[in-house]
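One protein chain omitted, others in place.
The block that comes next holds chain A.
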């Protein structure tokens, strides 16, 4: 009572200013959330880390038998009949052969990264930029780019096929299987069930998720919508391990793309120029030798040959370093970006959990306040009954003040809930969204009107009380889910990061070795031809 007295404006103040524009703007875009609850992939079964006895298909069996190689070969220009043409790549695994185009690789990769948000899905070669097309002067250069794509697509498929989790994915098997229309795979579960926003589902396909995938699926579909954090939000209690991972990934990504790739590319570019100069120089020596006679002519001719072989050897060096060093380097640069995405997913899940906790606490406070005023109301009512009608005039006014404040509070929390829901429901049908928005607007208005007019303060208070309790139950459920999800996600990501680190060291070893060996070969070839030239010069009298 006392604080009510102290706030002379309390009853006069309109409701709106406390949540000025936020309410409206969020309400405007609010949508229905329930419909896009998604069935997680049925393949959750396959991800069990146990000795596999049941194979979902023949390709699954082949991939688990080990000692296989997926070859991408024979890029072919195919016309779709409508005038536009595209390139298909022939993929071969044992007796299976299928042709897929770049966009199909792209959708496979996209599908995998949604099905396995905690896995570092290997990259596919980058799309040609428009600049690439514009600066493509020759067929030869185009062929080079296609060759490079073939190699990188092949690496992609083999990396997926040897990944502990990914190799079980039936969607992937279908990609490799002869005679399967990829378009159908894309429009069938599990891919067709995936929501646009994967934050709304618990990650399936994880070894530690509920072994009974179907029932967990049911649970999820009933589970209340989870909050959708914005990417720029900071965590209150960040996980130190992942802070480090994030920092490292950023540094690694920067160093690779800003430094390593650039300096490496410069060397290759310069070697290419130099190689062309050698070609010209070799030709000059050959002309020179024709103008000279006897020993000197032979000697100069040999030098010309040495320079020519230098030209050829340098060309070979460039091609080999390009294939065995630059391309993997580029791949790792992409890997770093992919890891960023995976870590971001974890970050969002973490935020989701923190936001849930936060809302829960707010709702709890709101509930407490509501309950307190309910108590007070009861007490006042009892007192009124005892006193008779003496204070009749005052009662409603005071109550209305208190009630208005409360209802504003409850509006606040309810609106927030709606705000969250609206985010979740972004993807639902437009019509429904509009309808829902209207009804929400209407309810807000009626709330406000009720508050001001104090039509039935008790009824509105009780309804907020009920709503708050309901929302607390939902939030508690959500908190359980998000907390569990976060734990699973974190350990799954950590596991894949560990795997990735081992793979990276292995690949780097191979890259560096290839780099050194190609340089040895370059020196060796050149050494031989220059030594030959030298012995010829020694013969000059």
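Keep this in mind: a contact is a pair of C-beta atoms (placed from the backbone, for glycine too) under 8 Å apart; a residue touches a chain by one contact, two chains touch by 3 or more; residues count from 1.
Methods note: contacts and distances are computed from a predicted model.
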Can you work out the missing subunit's protein name as recorded in UniProt? Choose among "Cell cycle control protein cwf14", "Sorting nexin-4", "Gaa1-like protein" or "Translation initiation factor eIF2B subunit alpha". "Sorting nexin-4"
Considering the whole complex, which of A:271, A:360 or A:380 touches the chain not shown? A:271
Among A:244, A:280, A:371 or A:470, which one is in touch with the chain left out? A:280
Residues from chain A at the interface with the omitted partner, ascending: 248, 251-252, 255, 259-260, 263-264, 266-267, 270-271, 273-274, 277-278, 280-281, 284-285, 287-288, 291-292, 295-296, 299-300, 303, 306, 501-506, 508-509, 512-513, 515-517, 519-520, 522-524, 526-527, 530-531, 533-534, 537-538, 540-541
